Structure formats: C-alpha cells, structure tokens
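If you scroll down you'll find the structure; I have some questions about it.
All protein chains of the complex are present and in place, except for one that has been dropped.
A and B are the chain letters, set down in written order, and residue numbers restart from 1 in every chain.
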Amino acid sequence: MSGNNFHPQVKQLLDGEITLADLPPALRAEGEEALRLLAAVDREPVMFPGLDTRVLAKLRRRADSPSFWRRLVTPREVRLRVRPWTLVPAFAAALALVLVLVRPAPTPATSAVTVRFVLFAPDAHDVSLAGTFNQWDPAATPLVRTGSPGVWSATLTLPAGQHQYAFVVDGARWVADPGAPAVDDGFGRRNSVLSL
Amino acid sequence: MSGPEGATDGQVVRAILAGDTERYGVLVTRYRDRYARYAARMLGSRDAAEDAVQDAFVRAYDQLAQCRDPDNFVGWFFLILRNRCFAERRKSKDVAPLEAAGAIAAAERAEAPVEADERRRALQHALLELTPEQREVFVLKHVEGLSYGEIAERLKTSVPSLKMRMHRAYDRLREQLKDRP
Partner (left out) sequence: MKTLRAFLLLALLALVGGGTTLHAQDISARLAGRVSPEVAALVQRLATSAAARGLPVDPLIQKAIEGGAKGVPADRIAAAVRALAGQLDVAAAALTRAGPTHPDTDAIAAGAFALNAGLNDTNVTTLARVSGPRHAQGGTLRVAGTLAAMGVPAAQTVELVTQVIEAGGDSADVLALPAQVSAGVSHGRGVTPAQAAAGLARAAAARANAPGQQKPKPPHP
C-alpha cells in the first residue's frame, strides 16, 4: 500500500459500492478520511440568470439585417461581356461566351437550367464542348456554326449545380473560357467552372 | 425531453432548421443552467463558466444542422460545452486562484461554518490540479450525481476505464489535501 494512495476497498467506499460498516476495522480511519473528502464537495447549484437574454441578443444581432442582396440578384439573366483584347488571331482565336438563360425565380424544386455556349473561333473546322456533364466526351456535344461568321454555339439543358467544362477545337485543342472562372485540371491545363 | 412549452427538443430543433430561428430561445432557456455547475467545477471560476456556457450555446446554434439526433439536443450540447471547457484548460495551464474557488462557495451559500467553507475551497483547488479528464469524471459522479454507467454512455467510454481514471483522481486529491487541516 503506497503511502498516499487510498486502499482499494476505501476506493470502493468512495465509489459508493460499499458502506463504512463494510470496511475492516484497520481501514475505518482511512474510510472516514475519504468520506470527509467527499463531504467537502460543493454541490450547490449554479445559475446564470440573464444568460439566455445575452445569447439571443448576440444571435439576433447577426440575423436581423434585412436581405438587401436579393435586389441585386433578381435580374437572373447573366451576360458576359466580350473582351476585345482576347480576339487574338490564329492559335488563340477562340473566344467563348456563355449565356445563361435562367427561368425566373427558380425554386428548390427546379433542377434544370438551359445554357447557351458560344465560341468565337473563325479558323476552326469543328468545335465541341466537353465537361463533367457529358463525361468529358469530345464527340458528345458538337457546336454548330451560327449566322455570324466564326461564331459557334450549342444549347444544353443542365442540372443545377456546379460543372467544369472546356471547348475542344478541331478534336485536339482544349480551350478554356477566358471569361469564366478557371481551375487547374491537374493535367497542366485549365477547366472552366459553371455554377447553376 | 419535453419542457413547459410542450414541444420536444427534436420538434424545436427541426422548427429552427426550417427557418423559425427565434425558437432557439426555447432551448437556451430550457438548458441554460443544466450544465452551469459542471462548467463551474471544471473551470474553477463562475465567470469562466458563464462565458463557456454562453459560447457553447452560440456554437450549438451555428452547427445546429449537424446535430445528428435532434431529440437528444442536450446530449450534443453537453459535448460542445465539454470541448469548450477542455479547450479553456488547455489554454490557461495556471490554476485558478483560490479566490475564484472561494467565490463560488461564498456567492451561493448564505452562512456556513468557516471550517467547512475552507475545506470546500481546498477541495476545489485540489480538483483544479487534476487532469481535465480526472476532474470531469469526479465532477460528473460526485457533483452531478451520475452513475458510472451513465457517465460511460455520455462520454462514449467504458466503465473500467472511468474507474481507473477516478481512482487515480482519488489518490491525487488525497495527496493534495494531505497537508491541509
């Protein structure tokens, strides 16, 4: 028995598994010491009147501002402006425009959005669109020439959410949209990001 | 768990998540003092305990969507408060001054024999010398009155490991209090 350690039976007493009477006489004194220790435990209830008021005030202060952002959001048609300096001839002559035509005030139940992809590529022979929505298959979504020279387009209906994509020019050249947010594709190129 | 308003915790939580955020007040009022004493004994200071409980309620609101069992909001809230109490002790390794321990006893007791008062302060001081885990099992059993089985369920641990922790706590407390009258 270590000098400072309670005897295992006294620990059972402390745990409430036995009573003082169950201890052998040699351990009575130690048992009484242990019970005095427990008697010194402060079990007074503690209360924090006013704490709920403070918590709610703090949360209300964060939640009370009216949602003024909504006014800026209601025109739901988004047009990306053509940037003239990107109209560089030859190799980099692909300019992409993505027009997102969104149904007015989509509710959570609406899950599909119609998107028109436009690419200015006057020297291309064929252009297609590849992305997460078509398993990156360059053959799946060809763009067609529009009335304007050098302008190609395709219209898709895509599920709401986030998509990554790129244009494929002449079956070999992968071109990201210079106007759209771009992320590293992990293969040394960039993918464009579309959020619907 | 139902309260005076009649709505269960689960009903209130789901209403809040559906947008009726004002109803969080029901939960705060319902459980405002539930773990006040636990926090006070764990931290050794009433002020620190009040801050911890307040922070825990704010944090619980922020993460309400992640409460997996809304009908057991109070159990989930306890864990948030517990983490906050443990973090507090990690930050300030200094033992809370004896005055703070005494303040708890003095503020909540009208008149008591000086000797008993002194013994309470000494034990609270000794408790703060334990590790947070040892202090917690002691507080939950001997202050909050839970059984080993109830503590084991709440802390997701086993009764034998709790007993080992507690018995070590008993020995360290005895050592701390040995030199006092």
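FYI, a residue touches a chain if its C-beta (ideal position, glycine included) is under 8 Å from a C-beta of that chain, and two chains touch if they have at least 3 such contacts.
These figures come from a predicted structure and were not determined experimentally.
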Absent-chain contact - pick from B:80, B:162 or B:177: B:80
Selected residue (touches chain absent from view) among A:8, A:159 or A:181: A:181
Touch with the omitted chain, as defined above, among A:7, A:58 or A:145: A:58
Among B:27, B:42, B:64 or B:122, residue touching the chain not depicted: B:64
Those residues of subunit B which, in the complete complex, touch the missing chain: 16-17, 21, 61-68, 76, 79-80, 83
For subunit A, the residues touching the chain missing from this view: 49-51, 53-54, 57-58, 60-70, 72-73, 78, 80-81, 130, 132, 135-138, 162, 174, 181-189, 193, 195
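One rule holds in what follows: only the chains that are shown with their structure count from here on.
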Touching residues (chain side subunit A, partner subunit B) in the complex: 2, 4-6, 8, 11, 14-15, 33-34, 36-48, 51-52, 54-56, 58-59, 63
For the subunit B and subunit A complex, residues of the former touching the latter: 21, 24-25, 28-29, 32-33, 36-37, 39-41, 46, 49-50, 53-54, 57-58, 61, 104-105, 108-109, 116, 119-120, 122-124, 141-143, 145, 148, 163, 166-167, 170-171, 173-175, 177-178
